[in-house]
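One chain of protein is taken out of this complex; the other chains stay put.
Entry: subunit A
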Amino acid sequence: MNLTINWSQVNWLALTPEMIILGFSIIVLLGELFLSKTSKHMLGAVTLVGLVASLVSLGYIWNLQATEFNGMFSVDLTANVLKAILLVTTALVVLGVLKVNVLMGEGEFFSLLLFSVLGTMFMASSADLIMLFIALELTVLPSYILTASKKTRQSTEAALKYFLLGMISSVILLYGMTLLFGLTGETNFAAIAGKLAGHPIQPALVASMLMIVVGLGFKIAAVPFHFWAPDVYEGSPIPVASYLAAGPKAGGFAAIIHLFPLAFGVVAPAWAGVFAILAVASMVVGNLVALSQTHVRRLLGYSAVAHTGYLLVGLAVATKLGYASLIFYFLVYSLAALGAFLVVLALAERGFGENLKDFAGFSRRAPMLALAMAIFMFSLVGVPPFAGFMGKLYLFREAVRSDLIWLAIVGVLNSVISFGYYVTVIRQMYLVSPSEGEAVARMQVSKPLFASIMIIMAAVIVLGVYPNAFLSIIKL
């Protein structure tokens, strides 16, 4: 057994984005301890600087391919793209909440956010089961805490559900990993694939694979493992919910994209079929239940479940182009969902409720925000020329190419169903006037929040009209 590590041989450059995030999370945490109450609002800006610095360093190592620490940590383009998406979306959340009361100490909020981001980045780069599991826990543990931070009955209930289901899923995942170790004696993805190649498929391998699917299925909120998602999106503080819509989910997909094609390559038809079933179940259940929701964040929660279904189409296809389409659609989806959550935040900041009827007359209160919300909704449905359309086009095109035409048809039908509830939001904003006697005054929005929503809106339009801007970066 190799029991040495040559520190001078470690390519530290590969780890700089993670190191920067770690450093800033500690700085922010210390800031909470030592700064006076009046200067703590700076911590949000410090966090933003950290995220941008990490993004810049990621750009510096964009084409680097390296495997460090005896195969624990690997950097490649897929991992870098996922990290970049994560950093950009998190930076937009932080920008949005700069002037917003986060309901807990700023230092605690932002440092936990950065810890979770760090875990997700390690997840995108892990090439070993042990590393993957620890990174996963680092991603979700801060999410549980952030969900519980409001200390209302609803927030606590959501956090407890999230925590319990998350723990159970982690245990099932661990069980699957143990079986895999028992079969191969390896924890490294590539080594596992090497041991599995050329042997007949054992039933225990299928059992292990299914357990890992269940464990990671919880993290990405695929039906039937989605029960926590609507409660968490509805019950957690809105800044937290907007992070959860993108961050931890990116980690789950990063883990699946790395683990399954690499380690489970020999049983690819089996897991592709499982993901196809999960995709259909998530799309159908998510969309149908969302139709009857009146609470906007709960609606977005079920919409997130449905979108997990669309994203899983990319895994059911099980080709390189399928994964690339998945990553593109993930960016598109997380931008639109994040934008929608930030709009809800803008409303809640001015004391409005979060039910559909509270959106009545929104187009007159805040024309730009209403326009942005409408664009996010259209993008989530998949209406051209917005980004959601291109994303779905790529995903379903890959499904058709791989002879999964039925899956593409289910996807398109579901998009049509989803029109039913997204359009309700738009109808409320533009066509329904607020109840009588209520003055329709212009709504004030904090500048960073407004800026963040506008950036997301611009991105959704640009990615829809000119997707090559992104596709050329990920070299599709």
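Keep this in mind: contacts are C-beta pairs under 8 Å (C-beta built on N, C-alpha and C of every residue); 3 or more make two chains touch, one makes a residue touch a chain; residues count from 1.
Following the convention adopted for this analysis, contacts and distances are computed from a predicted model.
When the listed names "NADH-quinone oxidoreductase subunit J", "3-isopropylmalate dehydratase", "Sodium pump decarboxylase gamma subunit" or "Amino acid ABC transporter ATP-binding protein" are checked against UniProt, the chain not shown comes out as "NADH-quinone oxidoreductase subunit J". Shown as candidates are A:Val46, A:Leu64, A:Leu183 or A:Val284; the residue that touches the absent chain is A:Leu183.
Of the listed residues A:Ile27, A:Leu82, A:Ala135 or A:Leu463, the one in contact with the hidden chain in the full complex is A:Ala135. One chain is missing from the display, and on subunit A it is touched by residues 1-5, 22, 29, 68-70, 72-73, 104, 108, 111-112, 115-116, 118-119, 122, 128, 130-131, 134-135, 137-138, 141-142, 144-145, 148-149, 151, 182-185, 202-204, 207.
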